[in-house]
Every structure is written in C-alpha cells, then in structure tokens.
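Only one protein chain is missing from this complex, and each of the others stays in its spot.
Showing chain A:
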Amino acid sequence: MGMKAIGARVQRTEDPALLSGKGRYLDDIALPGMLHAAFLRSPLAHGVIRSIDATAALDAPGVHAVLTAQDLPEMLRNTRLPVMGSSPQQTQVMTPYALAPEEVCYVGEPVAVVVADSRYLAEDAAGLIAVDYDELPAVANCRDAAQAEAPRTHNGSSSNKATRFKATIGDAAAAFATAPHVFRQDMWQHRGCGHSIECRGAVAEHDPLRGGLTLWSSTQIPHIAKHVLCDLLAMDPESVRVIAPDVGGGFGPKAVFYPEELVVAAAAMKLGRPVKWVEDRREHFLTAVQERDQYWDVEIAVDGEGRILGVRGSMLHDGGAYLPWEFSLPYIAAVTMPGPYRLPAYDLDVTVAYTNLPPASAIRGSGRPQAVFAMERLLDRVARELGIDRAELRRRNFVQPDQMPYPTGLTYRDGRAVVYDSGDYPTTQSMALELANYADFGRRQAEARAQGRHIGIGIANYVEGCGVGPYEGVSIKVLDNGKINLRSGAAPTGQGHKTMLAQICAETLNVEIEDVIVTLGDTNAIAMGVGTFASRIAANAGPSALGAAQTVKAKILSLASRLLETPEEDLVLEKGRVEARHGNRQGLSLGELARRAKGSPGVSMHRGDTPGLEHTSYFTPAQATWCNGTHVVEVEVDIATGGVKILDYVVAHDCGTVINPLIVDGQIQGGVAHGIGNALLEWMAFDPNGQPLTTNFGEYLLPSSTVVPTVRIAHLETPSPVNPLGAKGAGEGGTIPAAAAIVSAIEHALTPFDARLNMSPLTPETIIKSLKQSPNYKAALMRACAG
C-alpha cells in the first residue's frame, strides 16, 4: 500500500527557490542597523605581537569599533577554542584564540577586527592598524617540523609533534620475516582546500530585551556552534540560537567553529548592533581549514600469488598550526588503509606534526583519499612486479561477501571495532570493469599506441566508514492544516537533505512530498543535533525520520480508530486522510485529527493520550556503516606537454539503500570532480617561510566543465544491517579513490617510459619531470612532434 517515495528519482524540493534567486544565503541576510566587520590578519607565519596601534583606524570614516584580544570579554581573551570532536585517545591539542593575544602561528590568523558602516570602510580602516611584530622562524613543512632541531611552531613548546600513535593488526614483523616478496614505496599526497563557492560568513544579533544572541552562520554544525558560543560567551543555552541558512557548499571546512564566528558575536554584544562578516576568497585561502599533506613510507608483503600478508610503515601528517578536530583526520587515514582487502598483519606508525600553515581539518573524504592512494599504489606495484593483472590481483585479495560482517581488527574513530557490516566487493569491481569495458582495453591501448597516443586505464577500490553517530534527530508533527512539519539538526550544504528526509516521511505517512515542510539548520527547531559531515545524515537522520514518522502514524491511527469507532486494521491512511475501509462513515483529514489531538481547553485528555500528533526520534547507530565502490578511469597523456585528458570515468558504488538516485548520482559525480582536482590540479603552495603562494583561482586551479567528464555510474545495493533504512553514505565515495585511480591510469599510459608515480596532484610539470628520467622519452617525443 501507499506511495513509494524511498528509492524514487524525485526532483528536489529545494530547487525552485534556488533557481530563481530566492535562496537565502548568509550574505543575503540584512538586519536593521547592521554593521560590517573586516579582520586584520597576521602577515607572518610566525611572530609575536609587540604592540597594536589602532588610533588611525578608530578615526577612519564610518568606524564604530576596533577590537583586539585585549578588548574581548575576559573568558574569550584567555580561552582557546575547544576541539569539535575528540577521537578515542584523549590528548591535549592546540587550538586558536578568538583573536591572537600574543603569538601568531600562520599567515592569516585573526589579530584584530574593525566594525564599520560597510565592508568597504571596515577594510579601509583595517589597513590603518599598525601592528609591531617580532618575526619568529617558521616551519612550512611537516617533514622539517618533525626534526628535533626544527624551530617550534608554537613558541615555548617542547616539540612540534602533536601526537604519535599506531594502528596495528596481527603480527606484522612475523609476516614480513617470512614473506616471499616485499615492496616498499614512499608516497606523498597533498589534498589542498575545500573551496565551496560560497565562502564562510556570520551575522550576529544580540537582543538586549531578551538577553538573547542569534548567530546566522554558513556552518555545517549549528548545534555544535551553539555549544561553543554558550561556553565561551558564558551564555545561557536557552538564550542562544544558531541558524544555518542556505549554505553554499561545505565539504568539511564549514564543519569547524571558527574564531570569526565568536568575534562577530562578541562585537554585536559589545556594540548593541547586528554585525556581519563575510569572508572573501583570499581570506578563504588563508584561513579556512585545509587538509594538508601526508607522507607515507610503507611496504607490503605478499605471497607468490600476490595475496597480501602484511603492510607496515609510517605516516607523517601535517597538522597545520591548529587541530580543530583533533586527530580524527590522520586517525581515519590510518584505519582506512586495509580497504576492501583481507589484511592479516598491519603496523602503521603515525606522527602528526604542527607547522606554521593554516589549521588542518577534514575536507571531503577526510584522510581516506590518502589511505586509499597508499594501498592502491602498493597493489599496483605488486601487480607490476609479479606480472599479475591489476584487477585480478585485487580480486584475489577481496574480503568475500560470505565473510560479512567482517572485523578488520582495528578500532574506528567512533570507539567501536571496525566491522564491515555488508557489501559485495568482488561484484562491485566486476560491475565497474564491465561498464568500463576493461577486458577490451589492451586492444584500445595498442591501437592508440600505433597512432602515437598514450592511453592508460586505472582501477581503485575503497571502503568508507560512514554514518557515524552519536545520533541525529528528527521531529515530525502533523500541522492543523494537515501538512507535515519535519525538523532536524542535520544542516544541509547542498546534499538535498530536505528532499531525502521528506521522501522517508512522505512514504511512511502516505502523503505527497510537497506536503512535508522541512526545517533544518536551526538550533531552535530541535533540541539536539550533531552536524553534517562524514556522510552521516542518511544513516542517522534517515532512520530518525522513519522512526518519528512511524510513531506519528501509530498515533494518527489510534486516534482515528477511536473517533471513527473503527478498528485500526480497517483504516486506510491515504492522501492526507484516514478513511474506514468499510461502511459509509465520513473519514477524517490529518488536519482535523491534529486539532482533535490537541484536546479542547478545559476538557481532560482521553486517558493515555499524549497531546498532538508529533514525535521526536534520535537514532543512535551501534557502529559506523561501511559503503564501498570501484573507480575505473581511462586517460590520455600528452607526452609533450604533460597534459592529462580523462577519456572515460566509471564508478560502481554501493551505499546501501539508495533513497533518491538523482541525489546519489549527483553526489558521486560531484565527488569525482573534487577527486579529479586532487589528482591533477589542486595545489596549495607555500614558500619556505609559510607564506601562501596560491591565493586566488588563477594560481590554485579548480576543475572546470572542460576537465570533468560525465561519470558513468552503476549501483549495487547491499542494505546496511546497522540501521532500519539500510542506508550507508554517498557524499565522499566519489572523491576517495579518484586520485588513486587517475594516477594509476597515468602510470599505465606511461608504461613505455617505466614511469613510477607516487604523488598527487600530478601536475604537467611533475609528469614531464618523470618522463625526462626515461631513456625512451627523447625519441618518443621526437616521433610525437614529427607525427
């Protein structure tokens, strides 16, 4: 019975407003009397503030205030920002102050704020603030930072090492001692930045009558932002409200509570006027969190047939100046290494080092692209050394479907054992290979070579721990007009959460999707919320929506049964009405039922009834759920220029139950675009003193419409047993194995030159540099140019 909404290719309810310029993003918020903030930021990667002279700035036209750390409330002056979420191993981590009171640790760290009548005037005045710094030596690379004699990232600290931990399975030493083959590989993966097209921003309004503070922020984590504001501004949680309006992309960097959000709130409270700050792109390059680099030095032990016996080695993670999400990023990388393969022995030694670079935190994939890159490059190496086809080698090592649920022997970031809950990795890969016509590639490659063209094919597999708890909640309420209101703390940044949650609710209550009014991203809408990151909303908020809707449905039927004097099993809930199956009694609309459920003033409720047709459900998953996928990509490399063209891109993907194929396909396609950027283009460059060298989109290249092909996608659905929807996560799988697959394909295209490529991004100059090491290159180049 009922309408089938889950699994349907439903057009998004978000779209009509966004398509007609009626979206309301952070910068579209304008409040009466609103002032505008501009930040003065450190020009040095490391230094001590001797003095700040703001006299000229205060005298500048339109300026209402110039605030430094000394002008902030005492608590803000003396307290570093909290970490957003901690990993199982609690440690002391360095986080920033709202405004640097003394020491600056990266270029762009906020030092002062100007509040003026307009952003133009605020920026003018910020340029008039004179700061006297003592410059200190900076470290701009974690390999340098990890050296004992390196200058300290933070003055007075005993070491730049933020933490060191191990990820282990079995006895790696024993595995390596007897292994027939061992191959060792250095790898460097650079991840760059998030670069949502909307930058960050915040508007704060303080209402002295109510004593209340409202902060609108382009954030992925409104409830967490609220907690931080309450703690650091010493405010009653009942009087603080955080609203994420339409948010123009997040990708991780907006899942951090930033100093600017706090300063804008403090400024609004101090001045008694609303204050807005909107980041510009240069500020985003300097100060939004970046994922930063990982250096892997790992070796793999295999038997004569290429079966993995063990992996061991070390990984060094660049933490930047501060760690807003503590060590979750390198931790995720470390435990993602086994991937979809049986790994009997593993020993990875992880070091996280602070550098004088922007703070490091998660960007789409969060450490997983690096781990997958390391594992997949090792497997390609084994395949080459042992002369085994790359797909066949992977087939020999997959965890098998009949081994599910499969514990890897590691502990995940959620504090629970890593247990792959479901999946069919061999089938996923074979679906991708078939769609990509892998079997025929040898012929295509031979034909291309005959024409002097260098094409190659690459494969990469991944699993992703997604859907992590602790929970996300959904409130569902039948309104007096018969429409359904759905509220959740799951703030979206473009993923179509409103549509996805409305689908689940609509199917359960058998109403039209358009009749579900969804409110997200407002801390006043629901008591608790966590946030949108780590592909967790479908698997947390989704089951909550299902649970809340089921309870509301039970209430509807119970009430209707009594009012219609008909047993529940003889009732039909359909098109916003409850009708009796038999007889000619007039049914009741949901609106009428909602009114009756509220009772009548002065009259006692029916015994046992709770008022209203509403329910709030917080689903708490017992563990992470594990989605998986295979990417197969075909490229052509121009050996004269180092240019890479993607000829074909195929993804086979298993995110469990697909709630809306339109949205899931879009997430995959968009994720692949991000991964193509990581593989070929995106490089955040710094000079040896920590000065950023790529601070605009002319220097830092994002993938454009001429670079990203339309991805061909195949779905496998192995529902997760972790939640009643069977949903896993779809937000990051497009990005995670992309660099591994693309670099594999480039290396394959350059087989005649015996190229060994173990870094990303692979820019044209890197490719040419590698080609020039080959004795075959000169002759091939001459032939290519002559041809």
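Some notes on this structure:
Here, a residue touches a chain if its C-beta (ideal position, glycine included) is under 8 Å from a C-beta of that chain, and two chains touch if they have at least 3 such contacts; residues count from 1.
Operating definition for what follows: contacts and distances are computed from a predicted model.
Missing chain, UniProt name from the options "Proton-conducting transporter membrane subunit", "(2Fe-2S)-binding protein", "Cytochrome c-type biogenesis protein" or "ABC-type sugar transport system permease subunit": "(2Fe-2S)-binding protein".
Interface note for the absent chain: among A:151, A:212 or A:249, the touching residue is A:249. In the complete assembly, the contact with the undisplayed chain comes from A:495, out of A:214, A:445 or A:495.
The missing chain lies against chain A, touching residues 11-12, 14-16, 18-25, 27-28, 30, 61, 120-121, 194-199, 246-249, 251, 280-281, 493-496, 662-663, 665-666, 669-674, 696-698, 702, 704-706, 708, 710-711, 734.
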